[in-house]
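Every protein chain except one is present and positioned as in the full complex.
Naming follows writing order (A and B), and every chain is counted from residue 1.
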Amino acid sequence: MTETEPKEFVASIDSDSRRTPVRVAFVTRRTSPQVRTHDDPYVMTFPEVLFRAATAVEALLLALALLSLFWDAPLEGLADPMQTPNPAKAPWYFLGLQELLHYFPPIVGGVLIPTLVVLALIVIPYFGINIETEGFWLKEPKKRMRALAIVVAALSVFLIVFEVWSVLVPTILIAGIMLLGASPAANSGFRKWLRMKPLSFWIMSWFLTVAIILTVIGTFFRGAGWALVWPWEA
Amino acid sequence: MSLRESIHSARRFLFGDSARAFGSVSAVLLVVLAVVPARDHFREWLHYQNEYQNLIRNRRDGVSLARRFQGGVQQVWLPQLGVVDRCGTCHVAMKEVSLAGIAPQPFHPHPPIPHSLTEFGCVMCHRGQGAATTVAEAHSSTLSWENPVLPARYTESSCGECHEQPLTGTPRLDDGRDLLAQYGCVRCHKVASPEGRTIAPSDHPPGLKHVAEKTSREWIFAWIKNPQSYASSARMPNFQLSDADARDISAFLISQSTPYLPEADQKIPPIPAAAGADAVQQGASVYGEAFCASCHAMQNAAGLMVGGNVGTELTRVGSKVKPEWLAQWIRNPGIYSPRTVMPHYRLEPKNIGLIMSFLGSKTDSDFLSNVHLDPATAEQIAHGKRLVTEKGCASCHDINGVPHPDNFAPDLSAVGSLQLSKIVFLPGMPHTLPDYISAKIRNPHSFGNALKMPQFTLSDSQVESLVTALLAQTTRATTLPAALRMPAPAPSTYEPAGSAGELIKDLRCFSCHKINGRGGDMAPDLTWEGSSVQRAWLVNFLKAPNTLRPALIRRMPKFDLSDEEANTLADYIETVYQTPAFDRNEIDAAKLGASDAAHGKDLFYGKYACNSCHIVDPNKDKGYIGPTLTQVGLRLNAAWIFHWLKNAQALRPGTMELNWNMNDDDARAITAFLMQQKAAAKGASK
Partner (left out) sequence: MPGLIDDIAGLRNSRVWRSVFRSGSGESNLHRSLAVQQNVFLHLASVKVRRRVLKFSATWYLGTLSLGCFLILITTGILLMLYYHPSVPQAYADMKDLQFVVSAGVFLRNLHRWSAHAMVLLVFAHLFKVFYRGAYRPPREFNWVIGVVLLMLTLFLSYTGYLLPWDQLAFWAITVGSNILAAVPVLGAKIRFLILGGHTVNANALLRFYVLHCVILPLVTVLFVAIHFWRIRKDGGLYVKEKTDDRN
């Protein structure tokens, strides 16, 4: 926050906006809008932004139209409640979830985890640690190392109990990458960059990696009876 | 300007600022979007319609063909049947008979059929995806439509989805359904109509409860190892048993056998086979006179199979049956097997002995020469019983201690709708339902030895017929509007009454004749026989049947009926089996004038050319298809002939006789002519 010099002014109440064209801005630590001085150049929304946006949308439409000309949307036989396809798959964006259901009981994989994910997404900006945005290893590295070890170990035990190897591997991998930035002696550019990353970055990256891996497995590597198959065998 | 500079300036021109970039991208987008409607002009069906118009342009009838041609998507919509049928979009010439044999597909005209296209569309019979307007989607099995167009040789199966009764146009379907019944397929598999009626088996697998009385364990062993090596026409399938399994099954079957003769019959002295040099020769004549060959086949010296296929083949019967059993069987088959179709002949013991010596000579020394069985152990018998139970022998045969299994094999009532995705195809075989079913029938064991279905001996054409009949068993048939269903009438439970009724049952008349809807169709329907024939002729015929149709091999057997029995039967037939359509005495043959007869002769040889099929003058006429009419004046009633000539189908549905729809005068004249035909019957009266 930038502190503004206090100025003298008279505050009064008047309903005639013509006569009193005075705007008052109370700037505190907790409220928007931000007041900041910068010397960035501005461009007018009309036409600069609008043309760019329209061009972008047109390019998208162009790409989708070409796709639609050469690749037909799937259509299978008439819906038949008596004929269950094997495997029956949800739309691709739910396949990560369906993959979880393979490992966990429905109450965990189908309700608890997605609810927690949505809640987590909503609270992200309100959650103190994200706003501080300090590098995870910058403060109290020993204490945080212990905390990380406990969390990763607990998570690993949980995943091993349910035999969720496809989540366990990226979890350990990301914890390993985190450790690369742990040492203050680390002086390569990459490791310095890792050192500066806050906890929220790590959690989100872990979530994104796991979500992509689960979705890819569910989409391409699951065949009859939800058994693992190669995509070309399915 | 260098290339780089010109590229650079082109880029500046097209994407120099945001408005130029917008304009350039818009231009490309418009071009791509313009391709979309343009693509509609390259649709397959449009190509075929253009081709058709080129085809008819230079034909002499081109103008009228072009007038009847309608462009654009052609559609038959039948909401009650769930049919949207666009086949006519490409098959534009279905009604153009003049293009038959000239135009290539898809421009073949459709052969004439009893149904109209607008009433049923195409896919009701040919299947495939009617809504499609591309060749691949319409004809083949795709991701969005599993049911491809039926190969033309199986098209009759679609008739069977509505029609349960035999039709003149569906020989393959009817044959297939008969085979399902004849080969006992339906004894293990349920094959039900949408109304729930199952196909009843029409084979007669012998009961095995007294089998030890009939044959030896060695014969059973050799038979179950390979039934066709005993009789090439045998219908019993080959279970591909190992020697040990066949040994144990034969041991069990002998061990479970019980005596069958009631005490009264045991007191009758056994009949020995006739001895003597020419006993075999004489036995062959008795066998011939009794017309055993109407039902039983035998390989003759030339290796040709001669005789009917109702009874078992007798080529090697001498190696099979025990003489005591054979004598008892010929004397009265009903005692050993109450449900047999073989009639109870009234043969004299002497003749039975002669037949026995003839049949006893029909042996094959090779058949049992390699079979040597040690006495059975209790273990083997127990194992044999287990095998008999596992293999479902009791589905067909009555066996002591082994109950008839229910639902032994998969229900085939909806096999024609089997989902391809549910089928495990053999490597290399085409992924279609007909191919799968025929492979299953042809060689069940190629699908794994765990399958219980045995190996049947069927010709290619029989397999094709069976596939046709099975493809008719669809779920679609169950969803059709009730008005379209043409179910078979319920089977007749007609029972003739009184002592004549007992005789009819004893002589197994129903094995060949149909009366009031019950019985076989090997011989004429006797429902109106009383209106048809004269009593004197009938009595003679029952006692000594002569040949009505010279072209037929199958003939009425000679049962050696007593006078009393013949009279009882004739009385019953004359009284009971009368048509309500007319009085059999309404035309007095004596009153028919000679001039009528002369006119009738002209009509017989002239206008109606009856001599094409019938013989009146044996020296001159050559008609061998219909019954010989040399003594028809002694055989039939005048009224019957008269009404027969007017409308034969009304009297005997399905007869080969044409429906002449004759006027009264012509019918009367020909009746008069025929009633004069009273040539002395050879061997008719003794």
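As a working rule, contacts are C-beta pairs under 8 Å (C-beta built on N, C-alpha and C of every residue); 3 or more make two chains touch, one makes a residue touch a chain.
Here the structure is a predicted model, which means the values were calculated and not measured.
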* What are the shown chains in contact with the chain that isn't displayed? -> A, B
* Can you name the residues of chain B that touch the chain not displayed here? -> 17-20, 23, 36-37, 39-40, 73, 75, 82, 84, 86, 129, 131-134, 137, 144
* When the complex is taken as a whole, what residues of chain A touch the one chain not shown? -> 31-34, 36, 38, 40-53, 56-57, 60-61, 64-65, 67-69, 71-81, 83-85, 88-94, 97-98, 101, 105-107, 110-111, 118, 121-122, 124-126, 130-131, 133, 196, 201, 204, 208
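In this section, only the chains that are shown with their structure count from here on.
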* Taking each chain's centre as the mean position of its Cα atoms, how many Å separate chain A from chain B? -> 71
* Asked: Along chain A, where are the residues that touch chain B in the complex?
  -> 47-48, 51-52, 54-55, 58-59, 61-62, 65-66, 69, 74-77, 83, 85
* What does chain B use to touch chain A in their complex? -> 18-19, 21-22, 25-26, 28-29, 32-33, 35-36, 39, 143-146, 419, 421
